[in-house]
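There's a structure below that I have some questions on.
Only one protein chain is missing; all other protein chains are in place.
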Amino acid sequence: MQVLFKTRYEDDIRFLAKTGEKVRVGLVVAFLLAAPLFLQTYYLGELGLLLVYAIAGIGLMILTGHTGQVSFGHAAFLGIGAYCHSILMSHGVPFTVSVVVTMTLSGLVGMALGRSASKMHGFYLAIATLAFLMLVETLLGEWESVTNGYAGFAVPGLKIFGISLGKAWQQYYVDLFFTLLVVWGASNLFRTPVGRSFLAVRDSELSARSLGVNVEWVKIQSFGISAAITGLAGILLAHHLSYLAPDVFGVLESLKLMLMIVVGGLGSILGAIFGAILISLLPVALSFLKDYLPASIGQQAGLEPLLFGLIIVLFIVFEPQGIYGRWMKIRFFFETFPYYRKSSFVRQKSYLKTERMR
Amino acid sequence: MSEPQQLSIRNLSIMFGGVHAVEDVSFDVEPGEVFAIIGPNGAGKSTIFNLISRLYEPSAGSIHYGEHDLLQLPAHKVVQTGIARTFQNIELFEQATVLQNLLVGRHHRTSRNPFTSFAFLPAVKKSEIEHRRKVEDIIDLLELAQYRDERIADLSYGARKNVELARALCAEPTMLLLDEPASGLNNEETDDVGFWLEDIKHDLGVTLVMVEHDMGLVGQVADRVMAVNDGRLLAIGTPDEVRENAEVQQAYLGATEEDAE
Partner (left out) sequence: MLSFNDVVHLAITGLAQGCAYGLIALGFVLIYKATEVVNFAHGEFMMLGAFTVLAWSEAMGGSFWPAFVLGCLTVGVVGYLIDAQIMRRIIGQSAASIFILTVAFGFIFRSLAGMIWGWNTLSLNTPFDGQLALGANLVVNMDRVAIVGATVILCAVLYLFFSRTRYGIAMQAASQNQLAAYYMGIPVKRLVSITWAIGAMIAAAAGALMAPITQIDTTIGFLGIKALAGAIVGGFGSIPGALLGCLLIGVIEPFADYLVPEIKGVSPYIVMLIVLFVRPEGLVPQTFQKKV
């Protein structure tokens, strides 16, 4: 059982304080850095896609998991990021400039959505963001002069600082760079007042207000940051897809993102990463399963959504804190061995919300 | 820390539906005093607090704290004038740790830039540590050291009440509004609250305004008491004066035998 002996406040603030954490994170980062050495192109591409979805997940997690604002429309920001970047690059704008412009645009749209949605809660917010998603999807489809509409838009090749990065491993490192940046930055956010104000708005708008938190502005900020990060994921996603179509960024995609963060574990950056891993592994696991199941079940078209649905239901009913929750319990078990007790993790339930003022 | 100001309330009224929750209430709270508001349930005591915190909009009246006209301010700017509060039903951030809750108490004194926070620049780190120091002082004062890293959701009721008080103190207020600080606590815990309130008054020089039902606590710490019923002010004065007041007795106990004859 490792007990941390802290002597300064810095020890509390620092990431990776315990040796165990350092080792774990170190191994993962080393693996990710070395991946192109032993993974084939196809798997490298899949890993890169996983990283991109992790970024998108972190974007949504900041908004929904940390600030408590349910957003059903985040695929719209993926779409805005992907399309804006591709359109800019196809007109000759350099990669770096395009990234900055696209992220800013995405962030601003997010802030506008946050402003309109700041008075709404929970379910109304989800529906409003869903409607926003549908409108963006329609816009992408109908604005043919710019986006080529439903015929699709070809994504220009990945080219940074004039160097063409056509190879799989090159694109992979770009994805990895941005992923590490976003993970680091997002984690930073939550050890500062800005991040804490997000948590405050999630848990009690009322007392947050009485402590000086401008709740409306926090929501706008959170929407903006979340949209910008998800827009970044959209940029990287575009280079994986190489061909964009409006219906890729629809309700199903938004549901995938939601699934990621809920099953991963609401309220933690690691949860978003776990969720991304799950989303990427599911189709792979499915194709393995298909070989073992009798043909009548295995060949069905609806098998994947069915499994998706079942997994969500099982997690929410039996492990509401998601994969992250289960991970924490396992970690806690090992750290406090042999003193672990099941009652160490007690879930807090809140009953009818109308009984409490927000 | 800056000096406590006088709280001036004049003709404050608010209506919900057709009912006056608070009707034409006027009173002053002198800087540095302990002022208790008593009255039966539903008398409008918490409503007065909510009006001061600007969570409700009054239908008439004025609220001044020193030279600040509170009615000109939105709710989140009230704490900057030096007023902090606790809530009757404990409005803590359940999923966060005690430390995080207390640090949010420092919020209005922090500068908040998402870009520098994202990069966790040295200035941000330095500011974090400074605020952590201030928070630790309050943790010492209210003996919360062992709960520092616990999530609120895992704490007992008494501990939560403590954290609620501590969080309000972290805002470095000049006036504290305490909504039923002793509700739900046993005698020992209530005594502790009394001692802490006196400590806060003497060490920090903060004005304390509290809504309270526990008359023992009120008698122990309060300098002046105000009794309200049905949204209206019944009496205001020292604890003994208010206790002797006939209308106050009637509000609490109903008509006495002499009145019935």
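Some observations on this one:
The first chain written gets the first letter, and so on, giving A and B; residue counts start at 1 in each chain.
Following the convention adopted for this analysis, contacts are C-beta pairs under 8 Å (C-beta built on N, C-alpha and C of every residue); 3 or more make two chains touch, one makes a residue touch a chain.
As the structure is a prediction and not an experimental result, all values here were calculated from the model.
Summary of contacts with the chain left out: across A:75, A:194, A:225 or A:258, the touching residue is A:258. Of the candidate positions B:8, B:88 or B:250, contact with the unshown chain belongs to B:88. The missing chain, though absent from the display, is touched by one residue of A:127, A:181, A:282 or A:328; that residue is A:127. Considering the complete assembly, chain A touches the hidden chain via residues 64, 68, 70, 116, 119-120, 122-124, 126-128, 130-132, 134-135, 138, 142, 206, 255, 258-259, 262, 266, 297, 300-303, 305-306, 308-310, 312-313, 316-317, 320, 347, 349-354, 356-357.
As a convention for this text, only the chains that are shown with their structure count from here on.
Contact residues on chain A toward chain B in their complex (touch as defined above): 9-10, 12-13, 185-186, 188-189, 191-197, 199-200, 202-204, 206-215, 221, 225, 267, 346, 348, 350, 356. Interface residues of chain B facing chain A in the complex, by the touch rule stated above, are 53, 55, 74-80, 84-85, 87, 89, 91-96, 100, 103-108, 110, 112-114, 117-120, 124-125, 128-129, 131-133, 153-154, 167, 171.
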